[in-house]
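In this view, the complex is presented without one of its protein chains, the others remaining in place.
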Amino acid sequence: MTDKEIQKRIDTLASLKTVQMYNNDFLLTWDKQEEEIRAVLTVADILRGMRDANLSPRIFDSGLALAIFRDKSTRTRFSFLSAANLLGLTAQDLDETKTQIAHGETVRETANMISFLTEVIGIRDDMYLGYGHSYMKEVSEAVREGHREGVLPRIPTLVNLQCDLDHPTQALSDLLHLIHHFGSLEALKGKKVAMTWAYSPSYGKPLSVPQGVIGLMSRFGMEIRLAYPEGYSLIPEIEELAESNSRAAGGLFSRSHSMAEAFSGADIVYPKSWAPYEVMQRRTGLLKAGDSKGLDDLEAECLQLNKRYLDWECNEQLMKQTDNALYLHCLPADISEVSCERGEVSASVFERFRLDTYRQAGYKPYIIAAMMFLSKVENPASVLSGILKEKVPRVADSG
Amino acid sequence: MTDKEIQKRIDTLASLKTVQMYNNDFLLTWDKQEEEIRAVLTVADILRGMRDANLSPRIFDSGLALAIFRDKSTRTRFSFLSAANLLGLTAQDLDETKTQIAHGETVRETANMISFLTEVIGIRDDMYLGYGHSYMKEVSEAVREGHREGVLPRIPTLVNLQCDLDHPTQALSDLLHLIHHFGSLEALKGKKVAMTWAYSPSYGKPLSVPQGVIGLMSRFGMEIRLAYPEGYSLIPEIEELAESNSRAAGGLFSRSHSMAEAFSGADIVYPKSWAPYEVMQRRTGLLKAGDSKGLDDLEAECLQLNKRYLDWECNEQLMKQTDNALYLHCLPADISEVSCERGEVSASVFERFRLDTYRQAGYKPYIIAAMMFLSKVENPASVLSGILKEKVPRVADSG
Partner (left out) sequence: MTDKEIQKRIDTLASLKTVQMYNNDFLLTWDKQEEEIRAVLTVADILRGMRDANLSPRIFDSGLALAIFRDKSTRTRFSFLSAANLLGLTAQDLDETKTQIAHGETVRETANMISFLTEVIGIRDDMYLGYGHSYMKEVSEAVREGHREGVLPRIPTLVNLQCDLDHPTQALSDLLHLIHHFGSLEALKGKKVAMTWAYSPSYGKPLSVPQGVIGLMSRFGMEIRLAYPEGYSLIPEIEELAESNSRAAGGLFSRSHSMAEAFSGADIVYPKSWAPYEVMQRRTGLLKAGDSKGLDDLEAECLQLNKRYLDWECNEQLMKQTDNALYLHCLPADISEVSCERGEVSASVFERFRLDTYRQAGYKPYIIAAMMFLSKVENPASVLSGILKEKVPRVADSG
């Protein structure tokens, strides 16, 4: 991106109302105004453009970015770390096994204890329905109390790195990928997106990716086609939200139990496994009760259930029915005959789109950095203009 | 803090003799001159004031701060990390399970191997009487030999993050909290501090917090009231040290076996569980002998013993006997009916002082940063004046 192209995006940003994002968390895309969503996408593009032009968009001389992962993670962990590093923050994992959290400390106390010099807290807590989002709210309230009461000098703002409801850094990366692929956010209007379940020989995958995708994409006039086998619904309120978003944005929303129907004529397909909603609910109950026998039985039952839908595989035959669709996946995908016998996608389809899925993932560090930036800087456009003028190189002699 | 207020503290610092702190460790408060203690408190306030005014007190462009934790830790780990980050150092844990330390490397060798570019080493080793402090001396001697012999370009200075004898970063944070609460160090003269044991359904808590508190507070003319059940004494030499400190400072020192007596008319109370001295000694012996059966028996015996003192709980009734005392705790506290059935403090007392205990903890990153600063900078006052003049913002556009 040339300086002029970057400046053009800064001008766009200046026209958007982002004042509510300052000192605020980013937990759910549907809590954010459309201008705020556009601001995240715009800042992500600016930060990427600057870095590619060897300009350092560092705004912190010191400060911490704290990551709490309650589920395994490679890409999100590195995306968070990369985003923090780009802005000048030092990322630190809170590894619960090394700390005293398990020893009776309350969330309220720990949240403050680790936040004295913390700017941003990223949390991934996506395992149990009804928990992840609540936990994030609890942490957010704790550090806000701490700030109000003079414990914390600044408000540590939260970034949701995946909860039980939404996966906003993923959905926004997906959206930015589509914007770059189709040319603009406006160009997405009317595009048909098949967000479908797909078979996987695994158990307990969270619902937050498909929920995040339909909750966000439905706001821009696309045609959302949600498809899954009976019993594999998402959280009903989020399906309803997507439906009403679609209506409001002049788009369409449909639900079916047929992958083929969803794929027919689609511009974009996002076939991805998730656990049945009802299984996730029972699982949460069993976990609370500490019933490990019950959990084992449920897993066996669920894997057996999945097998009835082995044909929910994104393969060449189905892809032929689309309108030359772009394949999306949040990775890692279960690839038939590669990572498992039968999976979400056939090897040939995946291989054709492999590098596209890498590019899709590549937006995430910038999306996270944009969320951080907008929550920590009151005048984002003017700060970015300043960076563009100062021209501090990120690497000396970049070739 | 305004620039003027910061400058005033820098002037105070300039009047204190700190030359002995340069290139030196901070292991025990009682090894330090009173002027040196005052310097740590002053620099901590200055660094905090600067950060709150969005001035970056970064003095390193690169360099490592190494943390060796031989016990679990949340708050101290983050405090150390935060302090290092504020000054421009990258903190790195030495995780003994990932390294070859367990494979026969001597302390001497390892200490040098990880210190080639290291500025500061923080160590927590508080589990066994007679060990933690010795280990720190061993590491210190090893890196000093390395420096002397041309292995290490600079002397990595040590910060004691808790040993078997003292917990200086805690005691100094506690003291700074009192200074801010009561107005000044001078205002503490004559204040009555009840440092008392309290019941907890746990085993093996180190003695270093109460030892650190009485060893430090006794130097400023306060009235120290140490109270614990029979058999729960601290290391005798440290009790004696506190007593002689008190005498020298024109304060008072008393010992009793009654919580009520200690609380009566107190200005400050610090009720906190610790293991009986004699149990800690036997425990160390059993650990050396690798006698796990003996250790289990000792734990059971000790928990049983503790139960005789269930009434050593800081509750509203006891608090009424004080002179509207400030409650202190190093956290996490064992709170009755919250974190355990019966604990160190009743829920209502703790809740009333909860945010105060957070504020108390909030001084620790600055105390650690001050210790680092004074050990790495030969002319601290002039460097701080320079920072105040240069006005490098910590965050661009801080609102």
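Going in written order, the chains are labelled A and B, and every chain counts its residues from 1.
In this section, a contact is a pair of C-beta atoms (placed from the backbone, for glycine too) under 8 Å apart; a residue touches a chain by one contact, two chains touch by 3 or more.
From a predicted model like this one, the values you see are computed outputs, not experimental measurements.
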Point to revise | Absent-chain contact - pick from B:82, B:110 or B:245 | key: B:110
Study note, to complete from the structure: Sole touch to the unshown chain from B:2, B:62 or B:304: residue B:62
Revision key, fill the gap. Which of A:42, A:79, A:112 or A:208 touches the missing chain? It is A:79
Revision key, fill the gap. Hidden partner sits against chain B at residues 22-23, 59-64, 90, 92, 94, 98-101, 103-106, 109-110, 112-114, 116-119, 145-146, 149-153, 376-379, 382-383, 386
Study note, to complete from the structure: On chain A, the omitted chain is touched by residues 51-52, 56, 58, 69, 72-75, 77-79, 81-82, 85-88, 90-91, 331-332, 334, 338-340, 354-355, 358-359, 361-362, 364-365, 392-399
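Throughout what follows, only the chains that are shown with their structure count from here on.
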Revision key, fill the gap. A CA-based fit of chain A to chain B gives a rotation angle in degrees, as a multiple of 5, equal to 120
Check your understanding: Rounded to the nearest whole Å, what is the centre-to-centre distance of chain A and chain B, using the mean of the C-alpha atoms as each centre?
Key -> 40
